[in-house]
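Every protein chain of the complex appears in place save one, which is left out.
What follows is subunit A.
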Amino acid sequence: MSQSYNRGLIEDFGRWKEFSAGMWAWIFHKFTGWVLIGYLFTHIAVLSTSIGAASESTDVIQAQNDVYTTTLQGLEGLFLIRLLEIGLLAVAVFHILNGLRLLMVDLGIGLESQDKSFYASLVLTGAITVASVPTFLTGVTL
């Protein structure tokens, strides 16, 4: 063969509207997985401020003036952080539900309903996320 044309990945991404349920499930699962890994490192970074708290005196810790408590309280007071927490919940819930769906697929259970179970995961994620909003936004100062 002398010459051929490789349409490449750009045309692939251009077809995103044609993706099927299974494909979206795969994309969302990968995305939420990476977000959770990113969160894990951020979480470790924030928690590491407690190392400084260990050197504080008991009085300072009881008065909640230690570096760990003040850092967390400062963050929790921010509207943006509360929003991110809601997002984190949504991401975690979807990842868990889709993970269960994938487990079922691995075991060969409900393969015919794989698209429906994906939509169910989405709906359930949405419902849980919306239901969590009042809890997450309680006492937030803008």
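Throughout what follows, a contact is a pair of C-beta atoms (placed from the backbone, for glycine too) under 8 Å apart; a residue touches a chain by one contact, two chains touch by 3 or more; residues count from 1.
Here is the rule we use: contacts and distances are computed from a predicted model.
Novice: Under which of the names "Acetolactate synthase small subunit", "Succinate dehydrogenase/fumarate reductase iron-sulfur subunit", "Aspartate carbamoyltransferase regulatory chain" or "Hydrogenase" is the non-displayed chain listed in UniProt?
Specialist: "Succinate dehydrogenase/fumarate reductase iron-sulfur subunit"
Novice: Just name the one of A:36, A:67, A:88 or A:102 that touches the chain not displayed here.
Specialist: With A:36, A:67, A:88 or A:102 as choices, the missing chain is touched by A:102.
Novice: Using the definition of touch stated at the top, determine which of A:49, A:114 or A:129 touches the missing chain.
Specialist: A:114
Novice: Just checking the interface: what residues of subunit A touch the absent partner chain?
Specialist: Subunit A touches the chain not shown through residues 1-7, 9, 11-12, 15, 17-18, 20-23, 25-26, 102, 105-108, 111-112, 114-115.
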